[in-house]
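Shown below is the structure under consideration.
One protein chain is absent from this view; the other protein chains keep their places.
Per-chain numbering from 1; labels A, B and C assigned in written order.
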Amino acid sequence: MEIKEFTQIITIFEQSSLSEMEITSETFSIHLKKPTTNELKELPKIIKTEEKKDDKPKKSTKTITSPIVGTFYRTPSPDSPPYVEVGKPIRTGDVVCTIEAMKLMNQMEAEFDCEIVAVLADQGSLVEFGQPLFEVLPL
Amino acid sequence: MEIKEFTQIITIFEQSSLSEMEITSETFSIHLKKPTTNELKELPKIIKTEEKKDDKPKKSTKTITSPIVGTFYRTPSPDSPPYVEVGKPIRTGDVVCTIEAMKLMNQMEAEFDCEIVAVLADQGSLVEFGQPLFEVLPL
Amino acid sequence: MIRSLLIANRGEIAVRIIRTCQDMGIRTVAVYSQADAGSLHTKMADSAVCIGPHPSHESYLNMKNIITAAYATRCDAIHPGVGFLAENPLFAEEVERAGLIFIGPEPKTMRLVGDKVRSRHSALEAGIPVTPGSMEPVSNSEEGAKLAQQIGYPIILKAAAGGGGRGMRIVHTPKELPQALTIASQEALSFFSDGTIHMEKYVVNPKHIEIQLLADGQGKVIHLGERDCSVQKNHQKLIEESPSPYFNVAMRKQMETDAVRLFTKIGYRGAGTIEFLVKDENYWFMEVNARVQVEHPVTELVSLSDIIRQQILIASGKELNLPNPVPRYGHALECRINATKVGTVTKFSPPLGPAVRIDTHLFQGAKVSPYYDALVAKIIVHTPDRQQSIATMVRALRELVIEGIETNVESQIKILLSEPFQSGIFGTDLYAQIYDDPKKR
Partner (left out) sequence: MIRSLLIANRGEIAVRIIRTCQDMGIRTVAVYSQADAGSLHTKMADSAVCIGPHPSHESYLNMKNIITAAYATRCDAIHPGVGFLAENPLFAEEVERAGLIFIGPEPKTMRLVGDKVRSRHSALEAGIPVTPGSMEPVSNSEEGAKLAQQIGYPIILKAAAGGGGRGMRIVHTPKELPQALTIASQEALSFFSDGTIHMEKYVVNPKHIEIQLLADGQGKVIHLGERDCSVQKNHQKLIEESPSPYFNVAMRKQMETDAVRLFTKIGYRGAGTIEFLVKDENYWFMEVNARVQVEHPVTELVSLSDIIRQQILIASGKELNLPNPVPRYGHALECRINATKVGTVTKFSPPLGPAVRIDTHLFQGAKVSPYYDALVAKIIVHTPDRQQSIATMVRALRELVIEGIETNVESQIKILLSEPFQSGIFGTDLYAQIYDDPKKR
């Protein structure tokens, strides 16, 4: 069976009122299902660093997520420069940010050599457990 | 099996009153399902006589449905022969059955010349409004 | 003893009656028009019989098909619900003639209270104030003009045989009267096959208060307190509550006593309501509703009772077995959810949790057709006081999800949050007041 035929099946399914479809044959098997009416909020990233999913072909970046709930700070103190800058390489063990929780400043360290591609959390904002903080490119 | 055939299967399923479908053969298996959160009872036939739907190509029969709620009788009295017999032709105006409602015997007459193909209601049973009573072949 | 019961109705009231039957171990038979095939009441009942096509007069008003269905499914009784045949004495008689129990008042009582002129006489005889107006039909326009002058404008013309706002005309000046009389009479004739008209003083922006009663027809008549049904749009009730927020205790007691006295006097049997108009320190008898009403759940909640159960028990010949007076607790509020655009319900998620009761025939996949009443759900809450009831009702309405059709939920929230509703000081003009309706009177 060719891909064009699969596409046709999917299109048919898409346009139908069906909610689920499964086809198995000697040469192929297909199982289709539509999302339920009550879509769940998307699960935040579960693991601390993981492959960033993206449709476009791109350099393989990772995200650094928050391991705790707290307030996100990019700088050690209000008038200091940020710990890390976009485009600059950092080493394992370098501090990337602090997260304040119950008056304690928790310094977050890089777990591998990488370059910061983007900062994903706002200065002074609440970050949840598992919330992406940085998009990084492993070196 | 070709894509056209799958399409046909899906179309068939779509137009059917089925909620789920599974086909398994030597070369393929197919499983279809409709979003069946709350299945509605199938609407009874609305018009008094209408085309009988059937997949098999067949002579075009019609159904005679009940115009009232009542008790269905094929015979004028318990020991009489039925008004009509399967396979026998009848004429417009011939009595085909009586339906008893509030002690009154309502004689149902054929509205066109036809031949009884099947009797669809049971002797002495309650028939609803719109319930099929006879399958007939117009002559 | 009633062991099986046919419900000669549809929608939420049919569902509500079926639930009480299930609680009582009574087998149920639903009837439905072809437009209601697959409707919730047909699924919940033990069996269901199609009684006709969608027009009401061929199905839900088709006495012969309904009685035949009850007879053939070996039912002991028929509950007419609300509307359709519920106040039709002829139907009650036909049901009894077929050897079945009609769950409602006796036909002769229905005839008496169904006639506005006769019922006003009964009220007066029982010592209940009626609005100033004709105690006999208005026979011609000269007589009408004299009477109107006597009563004082504005006056209201009503069909003697009517109800529910149909055939009514409000007249503000003598000039309008002759034509209004002609039109009202014609409307009355076409709606109720009876052109008899009577005339009353039109009370501007009154409270609409009704007393719920139960009578066993064996001498015991009790009341379950009042309902305030003043929130109306074009004479259609939208929000009901018990107790009324604006009511002096002495007057309430007097109305309750009056209501019990009238039902005792006319030998009423079953559940029924007496509707009053209230303005300032005055109240006037308006009419008797000889059936259960849409808004009965607010009374059920404050009195911890089941009015449908009581109807069935009374129809079974049981004596009323409730404390007298029936104790009442807290405050209950009901919002009617009406469809404003029909269709198939693609998603339905009712509000749940504390203090909330839902009576509805909706479900995911339910078809809401244009042929019948627009009422699709009743949201009822019960809390210690009115302020909490309003807050809980708003919470519940915001939680309610109905997709695929359109409803009046937003409009109901707007009323609940409005200053006059919250203050409790309002009359039947509230809706027009909030929506600045030019038809406001």
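The rule is short, and it goes like this: a contact is a pair of C-beta atoms (placed from the backbone, for glycine too) under 8 Å apart; a residue touches a chain by one contact, two chains touch by 3 or more.
Since we're looking at a predicted model, the values are computed, not measured.
Of the options C:Asp306, C:Glu334 or C:Asp373, the residue whose C-beta touches the omitted chain is C:Asp306. Residue C:Leu352 is the one among C:Met1, C:Val249 or C:Leu352 that touches the chain not shown. The residue touching the chain not shown here, chosen from C:Gln311, C:Thr360 or C:Thr407, is C:Thr360.
Take chain C: the residues that touch the chain left off the picture are 15-16, 19-20, 22-25, 44, 297, 300, 304-306, 327, 329-330, 349-350, 352-360, 363-364, 382-384, 388, 391-392, 395, 398-399. As for the chain not pictured, it touches chain A at residues 36-44, 46, 68-71, 101-102, 126, 128-131.
Just so we're on the same page, only the chains that are shown with their structure count from here on.
Ranked by how far their CA centres sit from the centre of chain C, the chains are topped by A.
Here the CA centre of chain B is 41 Å from the CA centre of chain C. If each chain is reduced to the centroid of its CA atoms, chain A and chain C end up 58 Å from each other.
With centres defined as mean CA coordinates, chain B is found 58 Å away from chain A. Residue positions of chain B with contacts to 2 or more other chains are absent. The set of chain C residues touching two or more other chains comprises 364.
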